[in-house]
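With one protein chain held back, the other chains of the complex are shown just where they sit.
Labels A and B are assigned to the chains in the order they are written; within every chain, residues are numbered from 1.
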């Protein structure tokens, strides 16, 4: 059995941003030597998530609009702590904060259009994604 | 350590459909020979998801109504590409596109009412779910 653990660091220029991490994950899988297994990618900060969908600019804007509509910036009880990112916690919840990706023959076993994105909702500071590969 | 990979194919008659795949997954687990481990089921097309809930017709209609309310069919920027399925991408996002199921004593270790569904939001064409079993 083999395992590998790596951390991807992000410091986005904008507060909200989608960063395609598919190639970064493929490299971690290749380096791990795992041929058959699972690869977990999980956002370690609670105002960021992981999205598995299409690298299409219009859709990415649609997603941001939709998240803003369902989990809008605004007043939250959480802001009594001095934070102003209540919406970012809810956006992470709505989108999901992790993905488990199958590894087959040493590669991420993705559908034809599946791309993996780090979804930042409160950026402009250093944040991490943990990547854990497990298999043989 | 053992692993198994299989692909379930779907071509639903309707555009939106919930297909119960619990027994199909149980068979893949049994065939894999894995007694203790994890089973990932992940929709490989970005307009479909996986739902773990109740095989109850009323609830399944409730789910579809609710998804339509929160991620309605309509105009999306994505449609500038010629597609008309922007809502299906968002419905997949809302529902979730995968489940990781525990395998115990050679069977999916599910709660009393847990059933696993392939959730199609843009069907009437061939699409796949990847199933990866990992364990011992």
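Basically, a contact is a pair of C-beta atoms (placed from the backbone, for glycine too) under 8 Å apart; a residue touches a chain by one contact, two chains touch by 3 or more.
Since this is a predicted model, take the numbers as computed values, not measurements.
Contacts to the hidden chain, counted on chain A, fall at residues 1, 3, 5, 38, 40, 42-46, 70-71, 76-81, 86, 89-90, 92-94, 96-98, 100, 128, 130, 132, 134.
Mapped onto chain B, contacts with the missing chain fall at residues 1, 36-38, 51-54, 56-59, 61-63, 66, 70, 94-96, 99-104, 109-114, 134-136.
Here is the rule we go by: only the chains that are shown with their structure count from here on.
If you average the CA atoms of chain A and of chain B, the two centres end up 20 Å from each other.
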